[in-house]
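Have a look at this one before I ask anything.
Partial view: only certain chains, each at its native spot in the assembly.
Letters A, B and C name the chains as they come in the text, with residue numbers starting at 1 for each one.
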Amino acid sequence: MSYIKIFATGGTFDKEFNEIDGKLYFKETKLYELLKLGRSQLNVKIETLMMVDSLKMEKVDRDYIVNKCRQEKTNRIIITHGTDTMVETAKLIAENISDKTIILTGAMIPINFGSSDGLFNLGSALSFIQVLQPGVYITMNGRYFQWDDVHKNKKLGIFEKIKK
Amino acid sequence: MSYIKIFATGGTFDKEFNEIDGKLYFKETKLYELLKLGRSQLNVKIETLMMVDSLKMEKVDRDYIVNKCRQEKTNRIIITHGTDTMVETAKLIAENISDKTIILTGAMIPINFGSSDGLFNLGSALSFIQVLQPGVYITMNGRYFQWDDVHKNKKLGIFEKIKK
Amino acid sequence: MSYIKIFATGGTFDKEFNEIDGKLYFKETKLYELLKLGRSQLNVKIETLMMVDSLKMEKVDRDYIVNKCRQEKTNRIIITHGTDTMVETAKLIAENISDKTIILTGAMIPINFGSSDGLFNLGSALSFIQVLQPGVYITMNGRYFQWDDVHKNKKLGIFEKIKK
């Protein structure tokens, strides 16, 4: 079976606390640590595309992500992404790519902070990627959503289906 | 969609350190904490069947587990279980039940200790349970295995396929 | 022996990650958790005076802290405080109170984040408070400093003596 590609783009998932200025910032992705923690035996390749807050992600950034997904040789891709504009990026990918299984996931609490959901979400995304049909999905809160049937409930901090 | 049932049976997953006598022991399952940590929005019901080291699990314990799986109204069941005899229990369940999706999972390091794989494995099991066909499976190391195509490599501490 | 009073004023020590807006904020002090974690058997009373970033602390806030220290019946007081203006507050206290042992401490990384120095610093402050003579001190990095012989090296994120 071919490899699984993970593209890191930043988001809360990879935020850290800068002890010199007391602000949140990005250093490098925590994905390697998480795969080790999960004792993953999957054939996974990680590549950091950018380390940005998804609220600051621009059209050119999304185009870059889409292009990287298109060029990647495997047909199973996970993207770690800030939750605020995750749906927007998923939409752009879906409009351009249809022959791969692509899952976007992230975290509500940074990996480095004690109570993060990141390890859970990564376990979830890595599992769904092995079994879902080609398409673009979001996996959060233990669930998977079709890219066009999901929105982030910003009040509750959870992802929900749009259609009932 | 119907609920997902999780039966806790103990194993490394739920072991804790007893600070009075310095030994490992069981108190109560950490599953509730993990679901909260993962911000799970799934309809999950948890029930503790026993809290035992799977090396000490006897025939009567396994029969009890099989019976509980049979009686449970949902057709999607996860069992947290010690890794040492996980395959043995999976076999007994498979010989008795064929119309439900049943996944056994566990952990190599207790949930309560810093570097546990438990949250990752739970995220994985909860994802696979939503998409796999009826059958009995083990999910560990980010992978899922058919009950009759897996063994624990005790030297490496990982699960592997038997058939090549 | 009389009790030890701890006044919480906020600072990095008590910052948390708000998963709804992705910003750092204050909820409530983590001091109770830390004392439990340290299995402290000391007679300690905790009181939250404010929950602020010490860069935003104003004259009126410091006057309030000084007054609370003066009124407190015990002669052993610890203040958890943001590190950026810790020395400034120490100075004001020293100019007003001389008959009590008062120690300011804090953290470079919030308690709630995995790699915090908060528990170490609290263990340190609670120990020094039991043995140091009346005066105003800062304890950070395992050391104690007289209030007029310390500054924060903002480049390195550590406290150092001024006099050589």
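Note that a residue touches a chain if its C-beta (ideal position, glycine included) is under 8 Å from a C-beta of that chain, and two chains touch if they have at least 3 such contacts.
This is a predicted model, so every value here is computed, not measured.
Undergrad: Counting all identical protein chains, and not just the 3 shown, how many does the complete complex contain?
TA: Total copy number for the complex in this file: 4.
Definition applied: only the chains that are shown with their structure count from here on.
Undergrad: Taking touching chains as linked, do they make an open path (line), a single closed cycle (ring), a hub with spokes (star), an all-linked set (complete), or other?
TA: Graph shape here is a line: each chain touches the next, no loop.
Undergrad: Superimpose the Cα trace of chain A on the Cα trace of chain B, which carries the same sequence, then give the rotation angle to the nearest 5°.
TA: 180
Undergrad: Centroid of chain A to centroid of chain C, CA atoms only: how many Å?
TA: Inter-chain centre distance comes to 39 Å.
Undergrad: Quick one: report the Å distance separating chain A from chain B, using the average Cα coordinate of each chain.
TA: 26
Undergrad: Need the CA-centroid distance for the pair chain B / chain C, whole Å please.
TA: A distance of 45 Å separates the two centres.
Undergrad: Tell me, which residues of chain A touch at least two other chains?
TA: In chain A, 108, 115, 157 touch at least two other chains.
Undergrad: Quick one: in the complex, what on chain C touches chain A?
TA: Residue list for chain C touching chain A: 12, 15, 17, 19-20, 22, 24, 53, 84, 108-110, 112-115, 154-155, 157.
Undergrad: Looking at the complex, which residues from chain A come into contact with chain B?
TA: Touching chain B: residues 34-35, 37-42, 108, 115-117, 119-128, 130-132, 139-144, 157-160 of chain A.
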